[in-house]
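Up next, subunit A:
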Amino acid sequence: MTTRVARIDTRWSLVCALVASACTSDTSSETPPPAGPVDWVGTVARDPASFASLMERTNRDGWIAFHGNDLRAAETAFEGSDPTMKRSRARVEWSLALLYDDLARASDYTHMAFLSSWAARELPTTPGIETVAATWRGCGGMSDVPDADKLPDIFRAEPTVEAPGRRDRHAVHERARAGEVEALYAVAGVPLVVEPADGFERKFYDPCVYHTLHDAWEGRAQATASASDWRGVARQWGSEAGLEGLLFAPWLTVGDLEAGIANEVHPGTLGASQPSLVQFGVGTDMSVQDDVEVARDDVRALDAAIDLRERSLIAEAGDEGDALLRDLGLHARFRQEWIVARARKAILEGRPHQAMAYLELARDVSVRQVGPSNSPSVLALYAETQVRLGRTREALDVLVLLEQTHPEVLAFRELVGDLAVLQGLDRQGDSKEN
Partner candidate 1 sequence: MTAPTRMARLGATFRQHPIALIGALWLAIVILAGLVAPLSTYDPITDVDPSRAHLSPGPGNWLGTDHLGRDVFQRLMLACQFFVMPGLLACLVASIVAIPAGAIAGYRGGWVEAALRWMFTVVASVPKFVLILLVLSIYGDRLGLLAVATGVAYSPTLAEAVFARIESLRSADYVLANRAYGVPGWRILWVHLVWAACRRLIGRQLLTLFGFFLVLETTLSYIGGFGVQEPMPSWGNMLVFEWGRDVWYAPQVLAPVAALWFTIAATAWLAESLGEVADG
Partner candidate 2 sequence: MRFPALPFLLLGVSAAAFAVPLRYAEDRAPAIANPLFTTTMSEARLDELVFDGLFTDDAELRSTPHLAEAGALSEDRLSMTLNLRQGVTWHDGRPFGADDVVFTIKAMQNPTTASTESGRVGWIKAVTKIDDHTVRLDFKRAEFAPEDKLHFKILPAHMFTSTTVSRSDTFRNRPIGTGPFQVVSFNDDNSITMQRNESYFSAVKQDEIVMREVADKNYQAKLIIYQSIEALVRVLPRDLATLQADRKVELYPYQTNSWWYLGFNNTDSDLRDPRVRRALQEMIDIEALLKPIGTGDIITGPFVPSSPYYNHEVPAHAVDVDAATELLTDAGYFYDGRSWTKDGKPLTLRLAAPETLETAQDVVINLQAQFRRQGISIEPEFLGTAEWKEKVWRDRDFDLILSQWSFDRSEDIYEQFHSRGTRNFVGYNDREVDGLLDSARAATDPQEKKAALRTAHAKIAEDVPMVFLWTLDSYSAMSVRVKQVVVHPFYFFTWARDWYVY
């Protein structure tokens, strides 16, 4: 009996050897990447204890929510005055500010496009539209729109009829800017102007919701970090912060953060050109060509390096680190955050095609709503690039997903819907079977 068992064992060990050699054979041929400066993915994998201690010091539910991209829940969970807790809360408030900054920019672009094509079609203006245009101009909507001077004159005048709801809506905005955002979230989905027309009702939504929300959350982040600008907020996650300054962030190491603070112009592009990525085969400066293939090659280079690094980390890390690396999908999360930073930079520097290529690869299409593998900013930026590229109708497919967890996006989705309809008024639809 023993001989048979012995034989089985030897055969099993042989198989293990074969499999192992098959695995390592192809990694040994390439030199393992140099163990660069300590990055948050490596830290969590190699030293799970630091991750566990961060959980105790701050709030486990908060980090779970932050990992699941449920930012509002994470922000409430991280309440308290302990410095680590405050730094964690600042991270969440920062992400919220960036999200609403994206939505504000996208909403402004869409307003500009909507008002221009409304005028181009020589359609009669209505009090409702004039109110929206005035409100939009009022809250600095035209500041970040490139060809703002081309806004048709009919929308530069004050509205002839004062829309009833405008005044108390303004009050809600003030309260939100002062920090009490709940009221604005509640009223975000309510149309600003409801104007009866012959046989139907025109509904126009508040164009300034996202500006106010961005200011509110940016204010909170600066208050939490007691800093006066975004660089001040970011600096406190640097050397004196622990893992909470890096976990789930687009910047891999403290060095990358500091480099970003020094070089980047916009908070949302922090991490887009971080030095520690050079070892991943990804250059720090982004290409200036608005070309899809360039963006894809970038992401493919990063993917190749990530796969390599993941294997070596798994081999190095203990069971617990290995489990954390896989269950939380740390590399995938870093990849997405980094692509979002690059896409945002491409949009800000006027390269929508490049941005769309980045974002197509950032999304996890097998999951149908915001979650650990789909951050709200990915969907918001993706919708914005679609609108900039004339694919207004396709942007709605993404906004519907975002709206499941962020009801305040309704205003922007209705606006994009109106623009899609306006652009398609002259087209003759084509339909085919399956």
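The rule is simple: a contact is a pair of C-beta atoms (placed from the backbone, for glycine too) under 8 Å apart; a residue touches a chain by one contact, two chains touch by 3 or more; residues count from 1.
Selection rule, in plain terms: all candidates are chains of the complex that A comes from, given by their letters.
All values reported here derive from a predicted model rather than from experimental measurement.
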> Which single candidate from 1 or 2 touches subunit A in this complex?
Replying inline: 2
> What does subunit A use to touch candidate 2 in their complex?
Replying inline: 121, 123, 197, 199-203, 292-293, 296, 300, 303-304, 307, 353, 360-361, 364-366, 368, 389-394, 396-397, 399-400, 414, 417-422, 424-434
